[in-house]
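Here the complex is missing one protein chain, while the rest keep their positions.
So, subunit A:
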């Protein structure tokens, strides 16, 4: 336990100091951390799932509060909670199915059924649910919902069935933990491979001699473009540098190294160039429940320009970036202001930036936000690791997902919302 605590604290610190860059890295590390938390948690005999959920929630809230604008953390925490519930549910239903089949025991301690027929009805319902499974975000996004989920369930179901009613509780609790950890491993795997899965779709979306514009740098975009290049597509890329971080320089260098024809332009030239561009491909920081995108600063401008010239605006996002929150005033609440030193040389302007100059408030303010909010109407297409989607479709998925969440998850969601808003408010105030 102490070592998990140390891990958690370490990660919290990193998040607070913004040492971790990129939502993918954050998501992965969060998932790994939660995995170790789960494995370290001692589970009581009864209600193991609740205990796991408890501990994950405790850690997760801390993580979310540490960096409220890094929505990937919240997403992963939610996904892990969901995994725990699902595994618990599937174990229970499997056990019940076993009970029901033997039809001997009237062990009713985990399902509060009153009498036999009702119990059996509940068990059948649960069993049917286990095959259908409550729609998780993952299964909703996947084109074939049963492919990943069903074998897993059936196998676990089979196992517990094999153990039949003799399955003692300790083994079941170990089983639950084991299953959960496996599922989290799968999640980590998904996060790791989402680039490749997105990049696989590159050839289908880029045609010969295409002119693509992008702003800043995103690993997903880089791999997407390189995948198309490897498939012998020839196209050219305009890279806007993405001040004040100038990640575009980095992307340009990478692309050039891989032999792509690249033109580096200033951000101000985006409007001038976009009329000669066939497609805008950008990465995202997070995708909100309404299909809006939290993206690196400057992208709203690019999206508007693309809309003006009817250029498709394509957002690449791994599914760990899909966030079931609705944005409320996202420009402010889901944003972060960086140091002014990136824009102005402090030495040069120190006299006007100084608070202590006597007049009270300084004459000069410097605004250096990190993110932009791109409303869904400006986005033409999302390409996620589960395929391409319309913004409206993303919104629908969330609708389904949210209604499928059970009470506790909803509550947690609102808690997260609260923490997000409060933290965002603090950020704005400070």
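In this section, a residue touches a chain if its C-beta (ideal position, glycine included) is under 8 Å from a C-beta of that chain, and two chains touch if they have at least 3 such contacts; residues count from 1.
We take it that contacts and distances are computed from a predicted model.
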Problem set entry | Per UniProt record, name of the chain withheld from view ["Aldehyde dehydrogenase", "Translation initiation factor eIF2B subunit delta", "60S ribosome subunit biogenesis protein NIP7 homolog" or "Autophagy protein 5"] | "Translation initiation factor eIF2B subunit delta"
Problem set entry | Omitted-chain contact residue, chosen from A:13, A:185, A:257 or A:392 | A:257
Problem set entry | Touching residue (missing chain; options A:6, A:25, A:58 or A:364) | A:364
For this session: Kindly state which of the options A:13, A:275 or A:392 is in contact with the chain not pictured.
Result: A:275
For this session: Can you work out which residue in A:203, A:265, A:381 or A:395 touches the chain that's missing from view?
Result: A:265
Problem set entry | Contact set of subunit A toward the excluded chain (per top definition) | 238, 241-244, 246, 249-250, 252-253, 255-257, 259-273, 275-276, 297-298, 300-301, 304-305, 308, 331, 335, 342-345, 348-349, 352, 363-369, 372-373
